[in-house]
Each structure stands twice: as structure tokens, then as C-alpha cells.
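The complex is shown incomplete by one protein chain, all other protein chains being positioned as in the whole.
Labels for the chains are A, B and C, by order of writing; each one numbers its residues from 1.
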Amino acid sequence: MSSHAASSHTSAVVGHESAHDPNLKHHFENADQQKESASIGMWVFLLTELMFFGGLFLAYFVYRQWYPAAFISASNKTDVLIGAINTTVLICSSLTMALAVHYASLGKKQLLVFFLIATLLLGGIFLGVKGYEYHDKWVHHEIPGEHFECEGCQDAGHAQLFFSLYFGMTGLHASHMIIGFGILLVLIFQANRGDFTAKWYTPVEMFGLYWHFVDIVWIFLFPLLYLIDRVGRPLL
Amino acid sequence: MIAATVPVKEEKNYINAEHGLKSWLLTQDHKRIALLYLLSVTVFFIVGGLFAALIRLELTTPAGDLLDSNTYNKVFTAHGVVMIFFFLIPSIPAILGNFLLPLMIGAKDLAFPRINLLSWYVYMLGGTLGVVVLATGGVDTGWTFYTPLSTTYSNGYVVLTAMAAFVAGFSSILTGLNFIVTVHRMRAPGLTWFRLPLFVWAHYATSVIMILGTPVIAVTLFMLMLERGLHIGFFDPAYGGDPVLFQHLFWFYSHPAVYIMILPSMGVISEVVSTFCSKKPFGYTFIAFSSVAIAVFGFLVWGHHLYVSSQSAYAGMVFSILTYILAIPSAIKIFNWAATMYKGQVRLTAPMLYALGFIGLFTVGGLTGLFLAAMGLDVHVTDTYFVVAHFHYVMVGGAIMGYMAGLHYWWPKITGRMYSQLWAKVACCLVFVGFNLTFFPQFVLGYLGMPRRYHVYPVEFQVLNVLSSGGAAVLGLGYLIPGVYFLWSLKYGAKAGDNPWGATTLEWQTSSPPPTANFEVTPVVTTEVYDYSNTEVPHIV
Amino acid sequence: MQEHSEHHIVPKRVYALVFTTLIIMTWVTAWISTVDLGPMNIWVALSIAVFKASIVVLFFMHVKYGTRLTKMIVCSGILWLMFLLFVTMGDMWTRGWMGVPGR
Partner (left out) sequence: MPDQSFQLFPEAASSIAGQVDALYAFMVLISALFSLLIAFLIIFFAIKYRHRPGIKPTFKPADDHSIGGMVLEIVWTAIPLVLSMVMFVWGVSIYFTQSRPPADSMEIYVTGKQWMWKVQHMEGAREINELHIPLNRNIKLTMTSEDVIHDFYIPAFRTKADVLPGKYTTEWFKATKTGAYHIFCAEYCGTKHSEMIGTVYVMNEADYSQWLAAGSGEGSMAEQGQSLFNQLGCGNCHASAVNNGIGRGPNLNGLYGSRVDLKDGTAVKADESYIRESVMYPQAKLVAGFDDVMPTFKGLISDEGMLKLIAYVKSMGLKQGAPNTVPPASVTTNSTAPTAGRGAARAATPVTAPTSAGNK
């Protein structure tokens, strides 16, 4: 557009009026633009996370379609009660996280810290229970590989694929939980120090999105891994 | 060309704003990060090129006399992995895109400067892992990592190589994420979507592929690593696993990845052709939407790699027809570029020569893609040198020609210096001739039936292979010369003005090299982006 | 284009409602797996999961109150996931349809 367009540049300088806001990065024009950018960035990141898990889900659907008998009998070896309790725990942590964001937006520091800690604890319980389940599988030689056994499994040869997917999917999920656990610790520290205000609590909000996403993944993993056709079996 | 209303106060620019290694390694300036990428990507280009030289040397004779089979396999694997994951994918987006995107949309920086820097470090980490693999003995799976060869039978460092590609993928995701947010939220006032330069459209489309495709290859490599390293099998036929599932997952990313390489090049060509014809690109909206169409439909054609792999014949048909439909947006671009030249004021500068070279070679690359999309013909030519020739026409004749065009076009902006037009044109011609000599005989070889990845081959294929190797030498020379005159220009090149080519996009309105903050004042856009009515046409030959 | 994300405070009542629904649905899906639904089993389980995920996305993640762009991003994510799942499953489902042995 050269000289023509250049001459039409207004000399009104945008972007200095909010220079006193310590949380506004220099390259943004205003706090709104910055917040919007963070939010879009986070959502785009969750998109990549969705596709990341998508590959494992695809493998799951393909093999479940091919080897239904193996998948049913292998899935019946998981403990539904533990799975359901863990799902409940994770949903509770999603609630506490939502409330943490809620109180952050109201600028209530005490409640923010309280709910972040509650989220941390619930996440910790989830990981603990998961660890217990892994241990149980280890004891029963249900880890794929040379020493794999699946006592009483129908079509044990293919059942191994189920357990590969079980560990692949829950392992990837758990690693996301562990990363979230680490970030939560930092957030609790920052919140306690009073870094967040009703005007600026973007990190809490963004972490909330991440935490809910991890919850959603589990919402799918629970029925797919624990609840394949338990017809004729007691609920618990 | 920076207008009188915005005088340049001082000579400070992004290069001399700060000094010292630390100021570069910890920089958050997108322009400096682009230069970090330029440096590291060039190193990988040279490494990948050396492997290519070894391949062509070996293939001058039918017998395996230079390298043994195992080494040859490691060499072509290294060539593929390095060129694709460490050169082609980051080349234009991470260097030119990084440098220009904020400038073109009148922003001070990308939305997340720290993530931008992180992406370079992640890239370097992946690159380091790759170098470790090369240094400790390499890997022989081919860049496609097909199972069960990679998971059970390969004798190289599969896990480490997969890790390198996995890590490099995250760098690509971070770049794509940054671009998307930047284009959505950082545009200058008045810069509406249909005023965006086509380069920006192309990069937006590329970013969509990066963030939606790359995670799938990441999880595929994750499964591959679990299977190879921990025997947690996902694809192993010994347990009823399906190697074809791996191929689906692999190509879900790797076919769109071709568009990660070619779309940014197309963006470059649109800019270069417009500038050197001093004319708005013919069919601006068609070019813009064809980029988006390629990004979306590019995700629906991957199965054309699997016609003979025991994929269902029905699915094969669907993939075939979608592939043909996907060819249309590329054809539209080519016709529009040619039409842009009609009644333009054409100046055959070095970047323009590269751009015209791109159009010619990409046309051939694209058309031969149609051969491979035809199921009955693909059965004969897939996995032969026909495929090798085809994708080199697209990636070298297309992506790298576009990269060279862009580098020559924006070099004055990036460095503030001019290079020798004469030498640049000589190099461009060498590249064009050398390239065709290298890869055209491979179409013939492929139809004759020479399979790819062959270390030794029947004697009747020798003549064509020797031609190809000879061409590769010319091509190599063509790529060396720019290295020399670019370096020369840094010290001795004439000072380039702010807008040496007579271009209209925003990056040419700031000084060369631009200041750290890009613009003294945030530009406000009031007209179309390609409005040449008030631009002088400098005569450069 | 530039919609402003008005600072929307979601009432706590909504959170409580969503939470209760999630918990109930969790136990419903566990129970329904013991009912003989034949091949519908997986689809019922998935439908419940999709419903649960939707309310988390809409209310806990505030998409219901978000910008049009956020909604577009969410939709495109789902679309691309469907590309991956259904196109690949399409291969598996159509094996043997065209009378080509092994394909």
C-alpha cells in the first residue's frame, strides 16, 4: 500500500494507555486482546490434545471391532467399583476446579486457594487409586509382553491388545494428570502469594480448561475400558 | 518507502538492538528467532544433502560397491528423516513465516513470544536426538517407520529416532498454535481477512494442518516406542495387531504434512508473482480459499498411499476420488498465478525466476500425483522410483524452490542488504537444470519398475541412474552458490532500501532491517493489500 | 469478528446441577453395561459419555458463554477427530465389499 496507505496511517497511538498494567505484555494492545489470545491458544492446544488421544481411541475401536470376545473378557477383569469411584473422584475435582475459577473471577483469594488445594487432593487420590490398579495388574501378570497371562480370558492371544490399549490410554491420561499436578502446585503457590486478581487470573482459567479436558478423556475411558458388556455380572 | 509521516529516528534495528550470545539465545523477538531457525535449519539441510549425495554416488553403479546394504539403508533413512522432519517442515513456516507473519499483519510480535522461543529449543532438542542417532550408528527403518520392521526386526536406534521426530513435532505444533492465535487476534486495525496477504492465508492453512495432524503422528510414534521399547504391542501381527492400522495413523499426518511443506511455498509464490508483476494476484479469493480447501481436504486422502497394502478396495475408491478432487485447488492456484502475469509489469529478478521455476516444476509434480491417484496405475508404479520422482518434484521442485524464492525475496528485508542478481540467476538456472536432470529420469526408471530403497539394482537401469546422479551434482552446486553470495552480501552487499522491489504488503513499509518493535506506530490499514496504484515500479534486472 | 468475551459469572447453581448430572450418569452408565443390549452396548455407553463430555465443555469450560471462535475451534476439533475415526473405520468396515480377496 506504500505511500498511499502509509499516509492514511493515523498518528493516534494505540496501546500505551494501559502501560501501567503489570500483567500486560508489551506486544499486546490491551488486556482484552491478551486474554482472548490466551484463551484461543489454550483451546487450540486442547485441539491437539484431542487428536493426540484420538490415535489411541482409533486403535481401540479397530481392535474392539475385530476381537469383541477378547475385549469383553479382558475388560471384565477390571474392577468396576474402583473405576466408578475413581470417575466420581475425578468429576469432583472438576467441580472444585470450576469453583476455583469461579472464585478467582470474584477475586476471593481464600476460596481460590482452598479449591485449588481440593483439586490437588482429589487428583492425588485418583492417581493413588490408579497406582493401586496398576500394581494389581502387575501382580496378575496382565502387563503385555513376554510374561503376559490372562487367566480365564477368552481368546487370550488377542486379549493382550486390550491390555496394551489399557496401559497406553490410562498411562497417557495419568501422565497428563501428573503434569497437571505439578502445575497445580505452582498455581497454589502463586494464588497464595496473591498474584491473581479479579481482573487477571488467566493462568487459573487456562489451567481449568486443561483439567476439564483431562476429565473428559476419562469420561470416555471409563466406559470403554471398564464397562464392555458386563451382561450377567453383578454391577459391583 | 516508509512514509514521511513516520520518519526513521535512528539506525537501531532488531539485529543491532542488543549484542552478545545471550541476547540471541534468550530473545523473544520473532525476527531473531527466525534467524535462529534459519541457521539451524540450514545446518540440517546440509546434513540431509550430504546423505543425498551418498545415495546418488552409491547408485551410479548397479552393484553395492560404495556402501554395504545396512549402511545404505541407514543413509536413505537419515536423508528422509532429516529432510522431512528437520528441514522441509520447519523451513518456510519457522523461518519466513516467523519473521514475516507479524510484520505482514502489522503486529509487534507473535501472540506468544516465549512459546515461539520454546519451539526453537524443542526443535533443537529433537535435532540433537537426531544427531545422536546419526552419530551412534543410525537407524534403518526408512522415514516411514513401517511396523513390524521398525518394532521387531530393525537393528537400529528406532526408539531414539522416533523420539527425535516426536519432539520435533511439538515444535511444529507450538509454531502452528502461535500463528493461528496471531492471525486471529493480532491483526492491525482495518486489516480484515480479505485484506490479508496470501502468504498469511497460506500460513494460516498450514498451521491448521500442523495443530491437527502433528499430534496424530506423535501418538503413533508414542505407540511405536511403547511397542519397540516395552513390548506393549499395538501393531504386532503376532498378537493379532494390524500393521495397516499403523499405516493409516502414519499417513493421517504424513500426507497432510506434504501440504505443510507446499502450502507456505504457494504463499511465497503468490507474493513474489504479485510484486514482480506489480499487480494484484488474479483471483485473490480463489487462491486464499484454495489454501483452506487444501488444508481441510488434505486430511481426507491419505489412503491413496495404501492401495496395495490390503486396505479395503472400497475405501481405496473413495480415497482415489477425493484425491482427484483435491487436485483442483492446486490447479486453480497455478492458473491464477499465470493469469496474474497477464498485462503485468514483469521483472525477471532472481526471486521471480525461482517462482516461475516453482510453477513449472510443481505443475509436473502435481500432474504426476494424478498418475499415483489412479488405482490401476498406482498398483504398478507405487513404491517405485516413479513415486520418488513425484514427491521430489513436489518437495524439492515445489517446496524448496518456493523457499529459495522467499529467501531471495525477503533477504533485503531480513538483512538490509542486496545480493548479486546475476549470481542468483545463475544459481537458479543451475538448480532448475540440475533438478530436472536428477529427477526426470526417475519417472522413467519408476515406470520400468525399479523399486525405491534399492541398494543394488539390475544392470539395465544403470544409464538412467547415472544421468540422475550427474544431475544431482549440478543441483548440489546450484544450492551451494547462494550460500556464498548470501554470506558475501552480509558484508559487501549494497544497502537495500525499505522497499527495493516495489511491493505493497506491510512488511515493506518499515525499515530494512525492521526495528525490534516492527513499526514505530501501529499501522492502520484502509485499502486493499495489493494496491499498486501509487507504487513506483523499480527496474531491477 | 471481534466478539468480546463478556465477563460472564456462571451461577453456582449451574455448577451444582452439572455436577449432580455427571455423578448420576456415571452410575447409570456402569449399571447399563450389565443390561443385555447386544451390539447397542457400545453406542449407549458412548452416547452417555458424549452427553457428559458436552455438559463439561459447555458449562465447566464456559463454551456456552464463549465467543463464536471458541465454538468453532471446539467443533473443528470434533470434526477432525471424526475424520480420523470414521474414515479409518470405513476401511475396516468395507473390507471385502468389492470382491477383491484380502481387501
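Everything below uses one rule, namely that contacts are C-beta pairs under 8 Å (C-beta built on N, C-alpha and C of every residue); 3 or more make two chains touch, one makes a residue touch a chain.
In this text the structure is predicted, and so the values were computed from the model without any measurement.
Though it is not drawn, the left-out chain touches A, B, C in the full complex. Check B:N13, B:S40 or B:N73 against the missing chain and you find that the one touching it is B:N73. If you put the hidden chain back, the residue from B:P148, B:G176 or B:G416 that touches it is B:P148. Summary of contacts with the chain left out: across B:I55, B:I232 or B:I334, the touching residue is B:I334. Checked against the hidden chain, the listed residues B:S40, B:N116 or B:S278 yield one contact partner: B:S278. On the side of subunit A, touch with the chain left out of the figure occurs at residues 67-70, 154-158. Within the entire complex, the positions of subunit B that touch the omitted partner chain are 64, 69-70, 73, 140, 142, 144, 146, 148-149, 152-155, 237-238, 240, 243-244, 277-280, 282-283, 286, 307-310, 313, 316-317, 320-321, 324-325, 327-328, 331-332, 334-339, 341-348, 356, 359-360, 363-364, 367-368, 370-371, 373-380, 382-384, 444, 447-449, 451-460, 463, 533, 537, 539. Contacts to the hidden chain, counted on subunit C, fall at residues 38, 96, 98-103.
We adopt the following convention: only the chains that are shown with their structure count from here on.
Note: centroid distance subunit A to subunit C, computed from Cα atoms, is 15 Å. Subunit C has its Cα centroid 35 Å from the Cα centroid of subunit B.
Residues of subunit B in contact with at least two other chains: 184, 212, 216, 245, 248-249. Looking at subunit A, residues 36, 40, 44, 47, 50-51, 54-55, 58, 62, 66 sit in touch with two or more other chains.
Against subunit C, the residues of subunit A that register as touching in their complex are 32, 35-36, 39-40, 43-44, 46-47, 50-51, 54-55, 57-58, 61-62, 64-66, 80, 83-84, 87-88, 91-92, 94-95, 97-99, 102, 105-106, 208-209, 212-213, 215-216, 219-220, 222-224, 226-235.
Against subunit B, in their complex, subunit C makes its touches with residues 1, 69, 76-77, 80, 83-84, 87-88, 90-98, 100, 102-103. Subunit B meets subunit C in the complex at residues 184, 192-193, 212, 216, 244-245, 248-249, 252, 299-300, 303, 306, 310-318.
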